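Yeah, one chain of the complex is gone here, protein chain that is, but the others are all in their spots.
Going in written order, the chains are labelled A and B, and every chain counts its residues from 1.
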Amino acid sequence: MKAVAPQLVQILRSVVKVYRLNMKFRIGMALFLAILCLGLLSIFAPPYYTYLYYFPAGRPPSHESLDLILGTTSNGRSVLWSLTHAIINSLVIALVTSLLACHIGLILGLVSGMKGGLLDRILMFITDSFIAIPGLPLMIILVMILKPVVNLFIIGVIISIISWPWSARMIRSITLSLREKDFITLAQLSGMPMRKIMLYEIFPHLTGFHLTNLINTMIGAIGAEVGLAFLGLSILEMDTLGTMIYWIQRYGAMLQNKWWWVAPPVVILILIFLALYLISLGLQEYLNPRLRYGGR
Amino acid sequence: MISRHFAKYLLIRTLILLGTIFTAFTFTFLILKIMPVDIVKNIVSQSMAIAGSTLGDPEAVQRMYDMYYELFGLKGSLGEQYLRFMIRFLTMDFGISILARPSLVRDIILLRLPWTVSLLTFSIILSWIIGNIAGSIASLLEGSRISKILQATAILLYPIPYYVFALVLTYVFAYLIPIFSLAPVRIPSNIFSLEFIATFFRAMTLPALSIIIVSAFGWWFLSSRAIALNILSEDFYIYGEIRGLPKKVLLRKYLLRNIMMPQITALGLNLGTIFGGALLTEMLFNYPGLGLLLYQAVSAGDIPLVLGIVSLSIIGVAVAAYILDIIYPLVDPRIRLR
Partner (left out) sequence: MRDEVILSIKELSGGYLIRHDETQKYIDAVNNINLTIEENQIVGIAGESGCGKSTLLRMIYGYIKSPLVISKGQIILKKKNREIVDLLKYSEEKRKNEIWWKEMSWIPQNSMNVLNPTIKIKDHFMEILKHHLKRSGEEADKLITEYLSAMGLSKDVLKAFPHQLSGGMRQRIVIALALLANPQIILADEPTTALDVVMQRGILQLLMEYQRTTKNTIIIVTHDLGIHSMLSDQVIIIYAGKIVEVGSAEVIFENPAHPYTAALLESLPRLENKNLREGIYGAPPDLSNPPTGCRFHPRCPKAISICGQQEPYQILLEKEHSVACWLYAER
């Protein structure tokens, strides 16, 4: 624990530094934290928020109580509490997906790039095959088959199955280009074992991409979950941004002009995408010294 | 014109195509083997539920069980299972659709296929062209107000999946400004009638618009602008400027020609994603293609139909990527001629 503390401080310091230097990162981070706080409100949700028809169905917002501040859905639930839980659940799925997919991709890409030869060819063949498989249909089959055991975590795993190949490919190409660099040859000639070279010389250069990759994968995961939910293939008993949109479709809320129900998840969805993307762009700009100073 | 190098390239690419399809199907096979659920029981009970009591004949039920056991590779030794599975998948023989019995899965799919193919080809090609040209021009105007506005718009559009944008479009065009209707499309029976063509175009407009706007001004714009900016600082481009060549020539023969190559590769890599998004867009607009079919199949738990659409998608996307890879050398003289 004592060893971790200075690292954490280091990370926090870097975050503050990027925050100060980069406008895109600032906006994105601020937006994201705002949405996160909204999601964290879900801690205060009363236990009855999951009950159907607890509140009068399909009512527009009123200031009678906190529960009704965003109105109710067509099946009598508070839009506010649904929304806050949806934010958290969607983010959980996104996190599971990106942690899983990006790290698998990192390991495979690194090993494949460094070892080369037959191992590299086999791994890349498998990876390319997966890249060629259209994601949505594959996920559909998987969810349909695993329907009885599906939960937030499993959905994350399923989405990561279609996300890892791209990470692996990118990491591999970065590794390959780094491998040719002179400082690696120098390290090898000076007798450093391959393991150490991977860890201390190459890995630090990958963290930049890895970080942005984590964020971009989260964006993809949220989108994928919404896509699955459209088809009714998400976890319909729980609130996620996707399932909220599913119910909106199911009950024809748009036709009935129930804007207080339709707008919040759609708007939050767009804002989350925007926020994460800005953070990712900001990080990329910060890490690429050429872009940091602007101009050609 | 076709050198030995190119022939070798073709061979390798074909092998990769076959390998991809086999890997994908094998993976599906493995998943089906590992699954903790008895799929066949699910399917049969689903069929019986939908069909009502007309499936009382125990022999027929047994035949159904047999067929599905065979389909999902549950009969016989592991080797036999795998072989049968692959044959079925490759010939797209998935038996009878639960949803639309007694029609064969294959027939239903083939009926809806042309709609999807036409929508996709049109939208993808158009958005690729528009996006790349827009991005290239934006790179030439770098620093100006227009370029900054375009960039901001692209950043806004890029992370949004097609279907979310489609949601917005549905709201605008179906409710606010009711031009297009969202009702399910009634397909006129005579394919060669004027009515059919009119219906086709009317149905295709919104989904195509949705895909094109998000795709062209989101992803393609941003990526082509980034690549173009790189090209602008390359030696050969600067040398082109120094020779006093007019801007139009620089745009066409120096910028666009050199952007095409990486962007064709990018198209191939993204086909899977674009395809998935297009399917969902179809659903939202009630467009009578595979997307809507998929939705209906999933809602009804019609696993054979879903499997059929999925395997067709896998083959379709793989073949499309293959075609792109074949076209690529025609565009890049460095691969075509050695």
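Rule of thumb we're sticking to: a residue touches a chain if its C-beta (ideal position, glycine included) is under 8 Å from a C-beta of that chain, and two chains touch if they have at least 3 such contacts.
The structure displayed is predicted, hence computed values, not measured ones.
Asks: For subunit B, which residues lie in contact with the unshown chain of the complex?
Replies: So the residues of subunit B touching the missing chain come out as 235-236, 238-246, 249, 253-254, 257-258, 332-334, 337-338.
Note that in this section only the chains that are shown with their structure count from here on.
Asks: Which integer distance in Å separates the CA centroid of subunit A from that of subunit B?
Replies: Subunit A and subunit B have C-alpha centres separated by 23 Å.
Asks: Would you tell me which residues of subunit B are touching subunit A in their complex?
Replies: Listed in rising order, the residues are 16, 19-20, 23-24, 27-28, 31-32, 35-37, 39, 142, 155-156, 158-161, 163-164, 167-168, 170-171, 175, 229, 232-233, 269, 271-273, 275-277, 279-280, 283-284, 294-295, 298-299, 301, 303, 306-307, 309-310, 313-314, 316-318, 321.
Asks: For subunit A, which residues are in contact with subunit B within the complex?
Replies: Within the complex, subunit A contacts subunit B at residues 125-126, 128-138, 140-142, 144-149, 162, 219, 223, 226-227, 230-233, 245, 254-255, 257, 262, 266, 269-270, 273-274, 276-278, 281, 296.
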